[in-house]
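For this depiction, one protein chain was excluded, whereas all remaining protein chains were kept in their positions.
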Amino acid sequence: MEYIFIIAGVLLIVLTIAAGLIWVERRLLALWQDRYGPNRVGPFGLFQVLADMIKIFFKEDWIPPFADKAVFVIAPGILMISILLTFAIIPFTDSFFVLDSNIGLLFFLGNSSLGVYSIVLGGWASNNKYSLLGSIRASAQMLTYEVFMGLSLMGVVMMSDSFNLREIVEAQRGMWFVFPQFIGFVVFLIAGVAETHRTPFDIPEAEGELVAGYHSEYSGMKFGMFFVGEYLGVTLISTLIVTLFFGGWLGPSFLPPAFWFFFKTAFFICFFVLLRASLPRPRYDQLMDFGWKILLPLVLLNILVTGAIILYLQ
Amino acid sequence: MNTIFYIAGAIALLSSILAITNRNAIHALLYLILSLLSISVIFYILGAPFIAALEVIVYAGAIMVLFIFVVMMLNIGLEEELENKWLKPRMWILPSIIAAILLANLIYALRVLEHQTVTPQIIQPKQIGISLFTTYLLAVELSAILLLAGIIGAYHIGKQKKKIIHRFLKK
Partner (left out) sequence: MFSILRSIWLTFLHAFHKRETVGYPEKKPYLPPRYRGRIVLTRDSEGNERCVACNLCAAACPVDCISLQATEDENGRRYPEFFRINFSRCIFCGLCEEACPTYAIQLTPDFELGEYDRQSMVYEKEHLLISGEGKYHGYNFYKNAGVDMGVKAKGEGENEEPTVDLKSLLK
């Protein structure tokens, strides 16, 4: 019974944060662009999210007659499921988590690689050339960056000797892994941005070139799921960065651990928005070049050096 | 545990059959992914969580994406003439014989091992790593060389041809 409460609590918290992020991102982007952003609906425009939700629920949920209907319908669901499932392994505090899995990190990697299908299939099922181009770009980009994402975490795994996220946090009692694993952290951050395909790595949906990329044909709540899925992805990557590199719930004890976790997560969410506000989108071949020619050798070197040092210290 | 095993097994069987019989290439690939996922569930139940995760990451997550990528690029429609032309009844003979031998093998193995029970024993990633780099070192090295060959081959094929510049555009 308690278990169900925890699952419901995690879902509630995560979905509220993701929905709230729509407002947060718009306000923060406005702040960094010397504007106000949504400030009309409710205090500070806080109810903008509600207004948007009401709007999106009442829109016509249109399936194009030329689309592959079954695939078109399940594509947004895959995204939501793969991201929401991953939240099961996140240890929010010492005792508040859904799953204490021995393969937690691998579970995350598996789910993020399944998340690619949502975009690829969504773009393909739309039967629209822009969507198809978007999904082709997405599949290449996400496959590429998944490689570095997995490899950049191996340093952390080696240092903490575990795939279990709770144990990884416990292993950071002495020192946050961001200091010994700085390269891993930077690569994970970049790969995380690419994995959630947000600006500056939003080439699958590059609105200047591809209308809206893979979700051009989507409307109503199906589009809403892609939309919220993006913010869920941002939240997920932020929580993972905090868990893996910034000591999770650890922090000075005058405040509860949950506060420290959410404080650090909020910091990284804001950093994601700042990245979006400041950086332009690279070209597609630049993105791939950067991945394979710079990040991959860097990560492999990081693993080599980390392994050598660990062996030397033993 | 047994119920979950049977459910996963049934899904694996059913989706594999659908993957073969489905005419739409992408739908067939989706069924194949489903089959891989249910097999990974079976691995997990049998006490190999690491293999289960790798099955999802490598097979369902990476290789099948490449398959779909290629099928997407080929833009295969629902044309059936080509397939009918390629798949003559004669072509079924050899695969059927091989499959029949395999089936016989399986039935024999099941009969021999009838009274043995599988005791799930959780294998940690560390054990897998140790056995990979001690017992099966040769296999790992050989597959690494194979992958290296693949990379070099891909690089050779994908190498850009020398650009021919018009003589007026030369410096």
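Per-chain numbering from 1; labels A and B assigned in written order.
By our rule, a residue touches a chain if its C-beta (ideal position, glycine included) is under 8 Å from a C-beta of that chain, and two chains touch if they have at least 3 such contacts.
Every value quoted in this text rests on a predicted model; they were computed, and no experiment measured them.
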### Message
In the complete complex, the chain left out here touches which of the visible ones?
### Response
A
### Message
One chain is left out of this view; which of A:V178, A:A277 or A:I310 touches it in the full complex?
### Response
A:A277
### Message
Can you say which of A:T16, A:Q33 or A:Q286 touches the chain missing from this structure?
### Response
A:Q33
### Message
Under the stated touch rule, tell me which residues of subunit A contact the chain that is not displayed.
### Response
31-36, 274-275, 277-279
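Convention: only the chains that are shown with their structure count from here on.
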### Task
Give, as an integer number of Å, the spacing between the C-alpha centres of subunit B and subunit A.
27
## Note on the structure
The answer for subunit A against subunit B in the complex is residues 68, 70-71, 101-103, 106-107, 109-114, 116-117, 120-121, 124, 132, 135-136, 139-140, 142-143, 146, 150, 163
### Query
What part of subunit B is in contact with subunit A in the complex they form?
24, 26-27, 30, 33, 49-50, 52-54, 56-57, 60-62, 65-66, 68-69, 72-73, 122, 124-125
